[in-house]
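Below are the C-alpha cells for one structure; questions will follow.
All protein chains but one are shown at their positions in the complex.
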Amino acid sequence: MKLEFKLAFKNLFGAKLRTLLNVFVLSFSFVIIIFLNSIMDGWDQQAQKDSVEWEFGEGHLLHNDYDPLDSYTILDGHGEIPKRSIGMTPVLERQASVYPQGRMIGVVLKGIPSDQKILKLPTKKLNQNKDEFPVIIGKRFSESAKLKKGDRVQIRWRDKNGTYDANTIIIEEIFDSNVPNIDNGKIWIDIEKLWKMTGLENQATYFILDQNFRKGPFDSWTYRSKTTLLKNIKDLIDQKKASQSVIFGLLLAIALLAIFDTQILSIFRRQKEIGTYIALGMTRLRVVRLFTIEGSVYSIMALIFGSIYGIPFFIYMSKAGFPIPPADQKLGIAIADVIYPVYGLKLILLTILTVIISATVVSYLPARKIAKLNPVLALKGKKQ
Amino acid sequence: MKKNILFFTFTIFLSLYSSAQTTNNEKALEIIKKIDNNMFSKTQIVTSEMIVYGKRKKRIIRSKGYSKGKENNYTEYLSPEREKGTKMLKLDKRLWIYSPSTDRTIQLSGHLLRQSVMGSDLSYEDMMEERKLSQVYTAEIVNEEIYLDSPVWIMQLTSKVEGLAYYKRTLWIDKNKFVPLKENLYAKSGILLKTTTFTNIKKIDSRWFPMKMNYKDMLKDGKGTDFIILDIAFNTKIPDNYFSKNILKK
Partner (left out) sequence: MIKFIFKGILRDKSKSVIPLAVISVGVMVTVIMSGFLNGVFSDVINQNAKLDTGHVKIMSKPYFENKEQLPNDLALLEIQELIDSLNLNYPDLIWTPRIKFGGIMDVPDKEGNTKSQGPGIGLALALQNSKSDELKRLQLSKSLRKGNLPAESGEILLSDNYAKKLKINPGEKITFFGSTMEGSMVFQSYKMVGTVEFGSPLMDRGTFIIDIEDAQNLLDMENGTGELLGYFKDGIYNDQKALVISNEFNSKYSKSQDEYAPVMVTLKDQNGLRESLDMGDAFSGIFIFIFILSMSLVLWNTGLIGGLRRYNEFGIRLALGESKRNVFKLMMVEATIIGLIGSIFGTTLGIIFCYYLQEYGIDISSDIENSTIIMPSVMRAYITSDLFYVGFIPGLFSMLFGTALAGRGIFKRETARLFKELEV
C-alpha cells in the first residue's frame, strides 16, 4: 500500500498543472459544502438560541385551558401559581386594546416579573418608572402600530370581573429580538402591575422554565419541553438543508467529473507504464489499486489545498457573519439578520469522507479497464 | 346591535328608578321617582333605526324590538335586505342570533361575548348587561347646570359591586322633563370610555322620551352610532312565545 501511495504522489506531482487544476476544483467543493452547511447549522443554532433566550427558556408549563394558538383561551386559561414553583417564571396574559392616534388595535398584555433573568427581554426597564404604566414592546409591533420609545398611548383592559379599566401606558423601551412571537401584538408589563390592574393576584397563564425546574404533580398545567417547542424551527431548517444538498450534489459532480476525465485520459496515455508495472511483476489488481489511489489522492491534496484558503475564510466568516434575508420572518420563526456559521466536527468529517469516497469511486471506475488490458500490447504502447 | 342602545337607555331609567331606594340623597330620590313615573314601563315595543357611520358611507338598519323587563329581549331586523329576517334573542345571560339565509341559530357564549359587535363600539356583553343599576351602583347629585339650554342635574353613579363593565357613570338629567340628556361611562381609573347623548325629546303618552341617541367610543376616532326611535309603545302585552327559542325559526 505504501508503494502505491508513494507512486501516486510522484505521478501526481509530476503532472503539475493538471493535478493543480483538479485539486483546485475539488477543494472548492470542499470549502463550499462545508461553508453552506455551516451556515445552515449556524442558522439552526441561532434560531434555537434566540427562541430559547427570548421565548422558550428550558420549556413551558401551560395552563390546561390555555392554547397559545387560540387567543380566546386567554380569558379563562390561567390559574394560581403552584406553591412549590421552583425554576418557573410566571407569565400572565390578558387581552387589551390600545388606541394609537384614535385607531383601535387589539393586543395581548403580557405580565412577567421585572426581575426575571430567563428571557432576554429588557424587563428591568419595567421597574424604573413607578408612577406610570411602563411597558416594553418589540420593534415589529412598534413599526406596525407606529409607536416609538417614550410614546404614551391609551390602553383599555378588563379586570378579572370584566370591569373596564383604562389608562395611559408609556413605551419605556423597544427591544430588538429575532423572535416574532413575543413581539407582534404583544405588550410586556410587570406582572405585579398586571396583577393589580386585573385583580388576578398570583395568577399565571404559563410558566417559562429554567434548569432548576423539576417535573412534579402540576395537575392543572401541561408541560411542553424545549424540543417540542423548537420543532417548527427544525422543520424549516431541514427543508432548507434538503434544497441545499442538490447544490452540493452538482458541485461535487463537476469536481468528480474532472477527476474522472483525468483518470480516463491518464489510463489511456499511460498504457506503456501500465504494461511496465505488470511486466515488473505487479498484479493487475495492484495496478488498478495504484491508479485508484492516484485518483483518491486528489481528494487528500484538495483537502490540504482547500484548508490553505478555506480555514482563513471560515475564520473570517465566523467573525463577520453572513447576512440573511429577513423575509422569512413572516413565518413566525426566529431568523437573525446576520448568521454566524457553526463548523461542526461531524459536518467536516462527513464532508471529507464523502469527497474522499466519491473521488475514490470515480477513480476506480476507469481504472477497472486496466484489468482487461493485454500486458504485452500495453508494454508496447499499443492503444487498446 | 341597535338593540343594545335601547338596553342602555332602558337600563339607565330602570336603575334610576330603583336606585332611588338606596341613595341617601333625598333630592336624588325625588328626581328618580319622577323619571320613573315618566319613563318606566313593563314592556316596550320599539321600531328604530340605527345609523352606523362607516368610513365610506353610512348604513341605516331598521329593526323592531320587543322587551319584557330587563332580562328578555327579542329583536327582528326589517331592513336593509341583507339584514332582513335576522333575529336576536336574549334570555337572561344567554344570547342567540338566528339568520334566515343559513337557517342557523348561533349561540354566543364566553369569550365571544367580549368581542365587539360587528366592529361597532359595543360588545355583545355590553348589550347583555342586565343587572339592575340600582343594585350595583350608588347615585348622588354632584352638580346642577345648564346643558344645551336646559337646566340639568348632574348625577354620578359609582359601582358598589364587582363585575360591572363600567365602574362609574355620569348622567345629565333634564330638570323639567326628567330624562337624561347625556351619559358618560368611565373606566376604573376614571378615564372616559364612552359617551351617549340623548336628543329629540318627545312626549309620548304623557311621557318624555329621547327619540334620538348617539353612542360613541371616546378612545376611538369617528362619529359613533346614531339610534333613532321611529315608534315606541309602552306596556303593550307581548305574547310569551316572543321570548322563547321557538321564535328563532323561519
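When the chains are written out, they are named A and B in that same order, and each has its own residue count from 1.
FYI, contacts are C-beta pairs under 8 Å (C-beta built on N, C-alpha and C of every residue); 3 or more make two chains touch, one makes a residue touch a chain.
Model, not experiment: these values are computed from the prediction.
Counting the whole assembly, list the visible chains that the omitted chain makes contact with.
A, B
Please pick, from A:Phe5, A:Phe24 or A:Tyr364, the residue that touches the omitted chain in the full complex.
Hidden-chain contact among the options goes to A:Phe24.
With the full complex in mind, choose from A:Ala255, A:Met282 or A:Ala367 the residue touching the hidden chain.
For the chain that is not drawn, the touching residue is A:Ala255.
Where the complex has a chain not shown, which of B:Leu78, B:Ile97, B:Ala233 or B:Ile247 is the residue touching it?
B:Ile97
Contact with the hidden chain only, please: which subunit A residues?
Against the missing chain, subunit A presents residues 17-18, 21-22, 24-25, 28-29, 32, 69-72, 103, 105, 144, 232, 235-236, 239, 242-244, 246-247, 250-251, 253-255, 257-258, 261-262, 264-265, 268-269, 323-328, 330-333, 381, 383.
Extract the touching residues of subunit B with respect to the undisplayed chain.
1, 52, 54-57, 59, 61, 80, 82-83, 86, 97, 99, 101-107, 112, 115, 117-120
We adopt the following convention: only the chains that are shown with their structure count from here on.
Once you find the CA centre of subunit A and the CA centre of subunit B, what distance in Å lies between them?
58
Okay, in this complex, where on subunit B does subunit A touch?
110-112, 114, 125, 159, 162-167, 185, 187-189, 191, 193, 217, 219-222
Give the list of subunit A residues in touch with subunit B in this complex.
So the residues of subunit A touching subunit B come out as 72-73, 75-76, 95, 97, 99, 101-104, 154, 156, 158-159, 161-167.
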